[in-house]
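The other protein chains are all here in position, but one chain of the complex has been omitted.
The letters A and B name the chains in turn, as written, and every chain counts its residues from 1.
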Amino acid sequence: MDKQSVQVIIETLKEEGIDLAVTLPEEPTFSLTEAMREDPFFQAVTVAGEGNGLAFCAGAALGGRRVVFVTGIAGLLVGTWALSQMGMVYGAPILILASYRGDFGDHSGIPGSQLLMFKQVAEPLLGALRVPYRIVNQKATLKRMIQEGSFACQDYSHPIVLLLSGEVLW
Amino acid sequence: MKRFDCLRLLAPMVDPYMLTVTSLSSNTAFWSDLRREGANFFGCNMGLCIPFALGLTAAFPKRKVIALDSDGSLMVDSSSLITVADVNPPNFVAIVMDNGSYARMGSTFTTRKTDLEKIAQGAGIANTATVRSEEALSAAIEHALATSGPHFIVAKVEPDRVRVKGDPHRTHGRFMRECFVDAVRRHPDYQSGKKERLTGS
Partner (left out) sequence: MLAVTSLSINAPFWFNVRPQGPNFFALNMGLCLPFALGLSVAFPKRKVIAIDSDGSLMNDSSSLITVADVNPANLVAFVMDNGSYAFMSSTFTTRKTDLAKMAQGAGIANASTVKTLEEFSAAAKQAMESAGPTLIVAKVERDAGRVSADRSRTSGRPMREWFMDAVRRHPDYQGGR
């Protein structure tokens, strides 16, 4: 993720009043999570597993914090159990930024078998969990997508996933 | 010790502004009966009680948040203890009701070799205790509520003899969630950080 995208995302999250940033570091979004960690506006929390990370976000969100969880498809897979509870059952308003590993344009170099799996699983998984999502792959619409995603998150009171891809991620 | 007696011991020690989270098991039925006020999140499924409570500490940093978990639930995601140690919130208290069983379905690992307190210490939580008597439990709770945490207490209890039904309408799912959020919104500290931000800068 280049500096420009990181900047736009951080600026927009601040405008949305999202000041709790939770992650388990992963490569595609690392520059974003590092920048958030260094920015005093955010309370930055690193978690040991995405499952407990998502439950943490839910507790904070239902408790009144504005929270963003930064992860990837792999993290959503690990956190599927937590997401099923905190989403479908409890409707916790968690904004999730997830790198769309395996989407076209992923030249990151991880094995093709993994990339293919992520590509095949990502969207059906979110569909199965009934988590509304959008693919965010253009810089021109990045800001608006985050604003809309954040609004929807609060309005529906439900986790929302923005799958980062294309020129936004790579 | 009996789980209900432990919870009954805890109830008067919790002030109306503390927040509580329970796991499934009779923690939910018993605690929902004993605690009628304040913000309480009941019936968190396996592995989710402690991290959810941890998240609440970030929403209410000046109030004690008490997670009432169970041994089986914690063991599904013991990595949550690492996250607790790292976030290191002074207002976090976990009390794990360890009856060494999965409901009515056989024993968990704590009846064999697993020592949850030691796992918590390995994870990096300094303030830990395992208690086997009501006196010890009372002292541990008093200490946890009066001092800076995070605190982690394992209470060894007998398996419950009877199934307690409680009131599933009030203690599960969407209705429970609405009651909880309603109590949270009426809490004097709700989004106090946000208010400061709105008025301050």
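To be clear about the criterion, a residue touches a chain if its C-beta (ideal position, glycine included) is under 8 Å from a C-beta of that chain, and two chains touch if they have at least 3 such contacts.
Here the structure is a predicted model, which means the values were calculated and not measured.
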| item | value |
| --- | --- |
| Contacts of the hidden chain among displayed chains | A, B |
| Residue among B:Arg36, B:Arg112 or B:Arg161 that touches the chain left out of view | B:Arg112 |
| Which residue of B:Cys44, B:Ala85, B:Ala155 or B:Val184 touches the chain not shown here | B:Ala85 |
| Among A:Ala74, A:Val131, A:Ile146 or A:Leu162, the residue in touch with the chain that has been omitted | A:Ala74 |
| Residue ranges of chain A at the interface with the undisplayed chain | 24-27, 30, 33-34, 37, 46, 48-50, 74, 78, 111-114 |
| Chain B residues that touch the omitted chain in the full complex | 75-79, 81-82, 85-86, 109, 112-124 |
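Here, only the chains that are shown with their structure count from here on.
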| item | value |
| --- | --- |
| Partner chain A, residues of chain B touching it in the complex | 19, 21, 41, 44-48, 50-60, 77, 79-80, 82-83, 86-87, 173-174, 177, 180-181, 184-185, 190-191, 193-194, 197 |
| Contacting residues of chain A [partner chain B, same complex] | 17, 19-20, 43, 45-49, 51-67, 81-82, 85-86, 89-91 |
